[in-house]
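One structure is given here, and the rest of the page talks about it.
One protein chain is absent from this view; the other protein chains keep their places.
Chain lettering (A and B) follows the sequence in which the chains are written, and residue indices restart at 1 in each chain.
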Amino acid sequence: MLSDETLQRLGVQPRPFKALLRTFVTMDLRGQFYAQATNAKPGELISPLFWVVGQLLTVSVLLCAVLQGRVEAWFYATSNLSVTALFMFSAIVVEFQEAAYDPADVQVVGHRPVTARTWSSARILNLGLYVALIGVALTLFPTLMGLGLRDTGPSWLVLYPWASAIVAVGTASGALLLYAVSGIGAPGENLRRVAAWVQIVAILGLFYGGQLMLRNASGGLELFAANPPAWIHQLPTAFLANDVASGGWLFLAAGTLISGAMAYGALLGLRRAWTRVARVAPAQSQVEVKPGAADAMLSGTASGSIFPSRHEGAIFWLTFTMLSRDGELKSRNLPALAMAASAAILGPLIGQYADPMAGHSTDAVLPIATMVLLVTAIPTLLNNLSFSRDHEAVWRLRPRWGAKAARAVQTAVHARIFVPLLLAHGVLLFAMWRDPIGAIAYTVIAFLILDLVMRLVSRTLLGSPILRRPAARGATVGSISTVAAGVSALASVLGGVWFYVAPYPALLGGFALLLFVAAQSVRTGGARP
Amino acid sequence: MSDWKKKLRSPLGQVQLLGATLLGATIFAGFLATQQGWFESWIREKPPVTSAATERLANDIEAGKELPIDVADLEKLYGMWLVADALPTAKVAMVLTTDDPDWFHDRVERTLLAGTPAQRIRALELIQTSRDPELIPVLERSLARYQTIGPEEVIDPCRHTLSVVGGR
Partner (left out) sequence: MPTTAIAVEGLTHRYGDKAVLHDIAFSVQWGEICGYLGPNGAGKSTTLKTVVGLLKPSEGRIRIDGKDPASEDLGAREVIGYVSHEGGLYQLLSVREHLTLVADLHELDEDASKTRTDELVALFEMEKFIDKRIDSLSRGQRQRVALCCALIHNPKVLLLDEPLTGLDVSAARALRKLLREMADDGAAILYCSHILDVVERVCDRAIILADGRIVADAPTSELVAQAEDKTLESVFHALTRTDKIEDLKGAFD
């Protein structure tokens, strides 16, 4: 398939194409941290790509296990195909720079005798291998476990992977086309923001289904699967699932043509983006930074009065500024906050966002869940701060990095992310509950929980300076899996306690005091590296 | 650095690691595919434990007392019936099937979808006592579902209930 004659007929330079493809695959399989480690910790032997595949296999097997035996083949296929689309889109977009377009290409290849067609073909094929790997991870369990369903036959073994391939290629191509259309000016950043919001909307949809199941003590999933809403049947994945479940091929054939056309369009788009975006090289332009009023005020007062030393004030200002200005950092943070945002948007919409202080009702669960979800974002937010394009400048931070610097980072995260969110959320609660005491109490308790958890995890995640590592595929999640799981468990426990004590003012007050004392007694992390 | 670490860090090593992971996942998936029965054994309703208060309520209903019944009470009575050895008495059955028809339709459908085979058969028996024609579509859907994905032991009782309720 990749013979020199074929490539030449396609207008691709064979030797440069193969060299670039070999290079891209090699870089995919290497982690970013090997060079820094001389005594490798076990985790650093594994490439970030492995973590991505591992996560997807885990999600896939869990979904299949939940559905197995409970739903018919059509719903089984629709669910798995939809999850494939969602995760494929996220994987491509959030790690776009590593997966599809690396700005380093311009510097390395741009002045070489390599045509845009050759470069873009190598990038597309490399992306295709990445899509194939992710697609396999998301397809493997539904294909094999689906064979065990009572209403599937041997044709499932062929039709489901076919449908999954259509979804994978179509979704990845769609993400690339979106980039090609919107990526001018800041390659990838606009697309990442769009994708982050798409994720939020998709998670809203998942929550909608999830709350239908949670609302009923039993049978929620089976009921939903047996009588899904009409819009489910309109999903592209549902059409494909029709064929998969019935042994048909019409929609599969149509899907193959459409996804093939999209892949070709993506190739053209990527090539065009190279010649247009790369040549304009917008990263070269000088950007004037005019700090907003809030930035100026905060940076000025914080450095001088809130912190005991200028060093801590400077760390606060640096963290706050990076959280405000670094588009990549913001894009990585958005998905972490998407779950909580989804719950906070969905709850009021479906009328299940009651005041926990008013009593133990199922309607009061979702506000607590919002907070639990916000707390679970803490490990990701702190871990994201360790990555930066300017990581080589970290030598400036190392000499005096310690507990106080870590505390300054925590304060900046509070100031830039959590406090504004809590305040906005508090206004929403006041509007819904018409109870200022309840809204204030909720906001205070939420802040105390966030602060306690942040202090606890900072010992692990802020022990070294922020902004010290180059960005790496999958590294936003893989290395903090244990911490994230622990935080999730702790947040759930605290949320459960909160739900129980909320209707009793004395207990609630005691809970708040306990949180405050616990937080104050935690020694902030930040041992010198 | 030891040799195996060097090998693992190389691109070929990472490809081998990914391959081994996918192979392991394949084997595990194949195993899970043969465990359909195990997965289906988890499909069951977990009604609340019958309390003394619920038994008192059922006795009061049988005694003919006029009592305010809300959805929470209906859930408890339904749960009591679900785990009891015998059908509820006529008056309790009447309350369950007629006091809140919308609730009954939803509740009994959930059992037909998500109960154990024994629980589904008990739901069918309750439907037979109600003979509510609005449940015919539910029965038809359930029958089609049982014929597709089982459980097989519920097919005949469902067909029988459909004939009783539908008058066929």
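Before moving on, here are some points about what is shown:
Everything that follows uses one rule, which is that contacts are C-beta pairs under 8 Å (C-beta built on N, C-alpha and C of every residue); 3 or more make two chains touch, one makes a residue touch a chain.
Quick caveat: nothing in here was measured; it's all calculated off a predicted structure.
Shown chains touched by the missing chain in the whole complex: A. In the complete assembly, the contact with the undisplayed chain comes from A:109, out of A:7, A:71 or A:109.
Counting the whole complex, the residues of chain A in touch with the unshown chain are 13, 15-16, 18-20, 22-23, 26-27, 30, 32, 34-36, 104, 106-116, 278-281, 284-286, 470.
As a convention for this text, only the chains that are shown with their structure count from here on.
In whole angstrom, the spacing between the mean C-alpha positions of chain A and chain B is 35.
Residue ranges on chain A touching chain B, taken from their complex, read 25-26, 29-30, 34, 38, 40, 45-47, 49-50, 53-54, 57, 61, 64-65, 68-70, 72, 133, 136-137, 140-141, 143-151, 216-223, 226-227. Chain B makes touch with chain A in their complex at residues 1, 5, 8-9, 11, 14-15, 17-18, 21-22, 25-26, 28-30, 32-36, 39-40, 42-43, 45-46, 106, 109-111, 113-115, 141, 145, 148-150.
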